[in-house]
Structures are given as C-alpha cells and as structure tokens.
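Structure incoming, see below.
Heads up, one of the protein chains got dropped from this complex, but the rest are sitting where they should.
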Amino acid sequence: MRWEFHDDAPIHVQVTERIERLIVSGTIQPGQKLPSVRSFALEAGVNPNTMQRALTELERGGLIYSQRTAGHFVTGDQQIISTVREELAAKIIRQYLRGMTELGCSPEEAESLLHRQLNAEGGSEHVNSEL
Amino acid sequence: MFLKLVKHELHETARMLLPVFGGLLLFAAMARAMIWVMEQNDHVVLAFMGTLFISLFVFACIACVILTAILMMVRFTKSVHGDEGYLTHTLPVGVHSILLSRLLITVLSLAAALGVTYLAIRLCTWNVEAMEDFNMIFTSGFEYLGLDSGFLWRVVASVFVSLVTTVLLIFAAISIGHSFNRGKVGFSILFYFAMNTIASVISTLLALVFSSSFLDSETAELSTFSQQSFLLSLCINLIFCGVYYFLTWIMTKKRLNLS
Partner (left out) sequence: MSILSCENLSKHYGTVAALDGVNLNIEPGRIVGLLGPNGSGKTTLIKLANGLLTPTEGRILIGGMEPGVETKKLVSYLPERTYLANWMNVKQILSYFEDFYADFDRERAAAMLSHLGIPETQRIRQMSKGTREKVQLILVMSRRAKLYLLDEPIGGVDPAARDYILNTIIGNYDPQAAVVISTHLIADVEPLLDEVVFIQNGHILRHTPVDEIREQMGKSVDALFREEFRCF
C-alpha cells in the first residue's frame, strides 16, 4: 500500500514523520528491525534516496540506529520515544489551535470545547479508535 | 553480434517461409498425383479438372516466389523502420550488421524460394512422359541446348547478382520512403520505380555504348561478346549494389524516422 503525501512539505520530511508515528504508536516496536531501505521505499512508494534520507534524519534524532551490516533498528530508549511522541502531539495541538483561531475561538473557548467533546465521548466505547 | 542477428533473422524467416515452401511441395505432389490419375483414366471432366489443377500449380510456383519477396520486404520494413525498429536500433549492434544480416537472409530466402520452386516443378513432372523433353534439360544439363557449362555458371552468377541488386534497390526505396512523415509506403513504391527507371536508363545507355564499340572493333566474335557483356552487366550491377547499399545505410543511420 502506497503512502499518501500532501503538497506542503518535502517528501522526505513526510516520510520521516510517518515513520516516527509508526514508532511512537507502537506499530513498530522498540528494538525492532526496520525493513531494508529498498523494501521500505517500495512499501512507501518513494525513491530509495528519499527513504535513505529520512532514515538518516531519524538516526540523527536518535529514534533509530543502524548496525553496519544488519540494517536499521528502532531505539530501545523509551525516553527518546516519548520525547518524539510529545513533539508530534504538540504539532497536532498547534494545528488544532490554529484551526480554532481561524474559526474565531479564543484559546479558552477552544479548551472548554475540547473538554465538552471529551466528556461527550467519555461514555462511548470508541474513544481510542476515534482518535 | 552479426551472427546473432543472422541467427534471429533466420529463425523468424523460417517461421514465415517454411509453411509456404511446404505448401508448394505438397501442391506439387498433389499435382503429380493428378497427372497420374489423368494418365490412368480418360474422362473429359477429369482432364478438365487436372488441367485446371496444373494451371493452379504453375500459378502457385510463381506465387511462392512473389510471396517470399513480399514477406521479406514486410519483414525488413517492420523490423528496421516499423515499431520493432525501436528494439532493432537500440541493440548494441552497428547499422551495417543490421542491414547486412537482413540482406543475407533475404537473398538466401529468395534463392531458397527459387530452389523450392525448382524442386516442386521436378516433383510435379517426375516420370511424366509428356514432359520428357523438359526433364532432359535438367538431367543432361545445358549441353542439351547446345550451350557450354561456362554459360550455366554465368547465368547462375547473373541471377545471384541481380537478386542482390534488386533486394538492395528495394531496401533503399523502403529506407528513403520511410524517412517521410506521411505516406511512407507510397513514397517507398514511388522511389522504387523512380530508382529502377534511372538504373534501367543508365544500364541501357552503357550497354549501347558497349555494343556499338564492340561491333566496331575488328575482332568481333559472338562468344567473346557474350562473355564481355556478361562481365559488363556484372560490373554495372555491382556498382548499383554499392549505391543502393550506401543509400540504405545513410538513410537508416542519419534519417531514421520511426513513428
């Protein structure tokens, strides 16, 4: 299945973020081996050079590490993973706030609306899947 | 690489021509059987049928050679100037190899067609009494007609050289015709007739010059005339071959125009 890309950011940035999400969400477990550059590129439907660049960026951030011949592995360091998770969460929250501002909501209003929504969905079984 | 091209051409040509050749030989065998039936029975309907069948056989002999020529022309056009040309011309082989492999196989195919036609005629007339005189030509050779064996070889050589010349003329016409964006086949035919006419005019003029100069000379003798005119036509044909080949080569190398 090919990954979808939007127009606003370079592909390698989007690939990097996509892999970060796979890692922080646990789809790819800490310590797990990543597919080879070529097969990962095939899975994503991107140029292997782009995939290589994304992996290099992730390596620089410490989220993954490479072993000379064995390939790339996800870090076992939970600290790094939660930092990245928080960064990604912050990004989504910023997007949310920006969207609310565009609607003319003040930050306080945005917060109370968020709480109201959370309470409304609190009784529902599907909270997690909805998010 | 040249040999690989030849191998492939041979394979493809054999695929096209073997059914044609086989068909003609089968036809010949059937015609011979028909003659045998006619010899055994004397019936007007049979005689009519047999004559019709044999006429058809004669027609088939001519058709075999013509069909071979057409198939080879189509093959050249498709593989050098048609869509298959995209593959032919991106193989790591030179233009000379491409053209010479086609020339070799086309001439061999036409020679084979003539050979098969000869075989078919022999098969059809084999042991037929009425054809004894005809068969004598083959069995006792050209001496039967009062001609020496040197003449036979000159005929064979002439036929071969004119075959090569004709094939190259057609290749050249196709290559020029296909350099146009439209009406490729039309232009090919046009150039064939145009070049053929020019070639006829030139060779006729040369023949006239030669024969008048020969007849003027004191030591005119018929056998030397025949020998010398043979040599002359051979030389003319060889020069034409060179010109046609050059045209084909330059058009294919510099002015290839695959659609």
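Quick notes on this structure:
Just so it is clear, A and B label the chains in written order, and each chain counts residues from 1 on its own.
As a convention for this text, a residue touches a chain if its C-beta (ideal position, glycine included) is under 8 Å from a C-beta of that chain, and two chains touch if they have at least 3 such contacts.
Predicted model, so just to flag it, every value in this text is computed and none were measured.
From the options A:P35, A:P48 or A:G62, the residue with contact to the chain not on display is A:P48.
Among the residues A:R2, A:R68 or A:R98, only A:R2 touches the chain that is left out of the figure. In the full complex, the hidden chain is touched by subunit B at residues 1, 4, 7-8, 12, 15, 78-79, 83-87, 89-94, 181, 253-256, 258. On the side of subunit A, the interface with the absent chain consists of residues 2-3, 5, 7-12, 38, 41-42, 44-50, using the contact rule stated above.
Convention: only the chains that are shown with their structure count from here on.
Taking the mean of the C-alpha atoms as each chain's centre, subunit A and subunit B sit 74 Å apart.
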